[in-house]
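Take a look at the structure set out below.
Right, chain A next:
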Amino acid sequence: MTVEYNPDQKIPHPAMWGVLYKSSTPFWEGVKNKKIMLQKCKSCGNLLNPPRPMCPKCQSQENEWITAKGTGKIYSWVTFNEAPHPAFKAPYAAVLVELDEGPRIVSNMVDVKPEDLEIGMAVEVTFEDVAEDLTLPKFRKAG
Partner candidate 1 sequence: MAEYVQGIPIMRPYIDQDNQGYWDAVKNHKLVFQHCSKCDKYHHPPRPMCPSCHSQDTLEWKESSGKGIIYSFVMFTTNKMAYPAFKLPYAVVLVEMEEGVRITANTHEIEPDEVQVGLPVEVMFEELPDGQTLYRFKKREA
Partner candidate 2 sequence: MAIESIKDKTAIVGIGVIDFSTNIGRSEWYSACQCIKLAADDAGLNIYDIDGMVKNIDDGPDPSYVQKGLGIDNLTYHSESHWGTSAMMNAVQGVASGSCNYCVYYQAAHRVSGPEKSISDYRVAREVKDDSLDMIRYDFFSPFGLIGQPGYVAMMYRRYMHETGITPEQLGWIPVVDSENAAKNPNAIFFDKPITIDDYMKSKVIADPIRELDCAPKVDGAIAIIVTTPEKAKSMKQKPVIISSNAAGMAPEGQFHTSYTRDVITELPEMKNMGDELFRIAGIGPKDIKLAMLDDTFTPYVPLQLEALGFCGKGEGAAFIEGGERIRVGGELPINPDGGLIGQGRFDTTRIVEAVRQIRGTSTNQVAGADTILVASGAGGPADGLILRKA
């Protein structure tokens, strides 16, 4: 199962499409180009997601961006039996994926029913154009 949307409702957008949140712009630019970009501290190599203005390990504010492989495992998930926002058709699941590089990312699954989800399930990224101006990174069962 894939998350279904109510077409007459606006999906909550990352702020980039409304008001710029500077630290996350490279992430969402990457998503537009079908890549998961991870913020990497230039000083200590720490990988971060979501992005932020300072490395919490070494307090460096210099960073670069690397492309994640897009593979990982389900770390946890929530099934919404009631939609907290009108854009989403319940039931649907939000998953927390631990990427192989280490950082975790919140997303949805494609072609997996909520009841078939398992912690530890191997997943890989796919990109879905959910609206004219919005692409989201989603995950499907690996292999």
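Definition applied: a residue touches a chain if its C-beta (ideal position, glycine included) is under 8 Å from a C-beta of that chain, and two chains touch if they have at least 3 such contacts; residues count from 1.
Regarding candidate selection, all candidates are chains of the complex that A comes from, given by their letters.
Being a predicted model, the structure only gives us computed values, none of them experimental.
Among the candidates 1 or 2, the one in contact with chain A in this complex is 2. Residues of chain A touching candidate 2 in their complex: 3, 11-16, 18-22, 24, 28, 48-50, 52, 56, 75-85, 87-88, 92, 94, 96, 103-108, 114, 119, 130, 134, 136.
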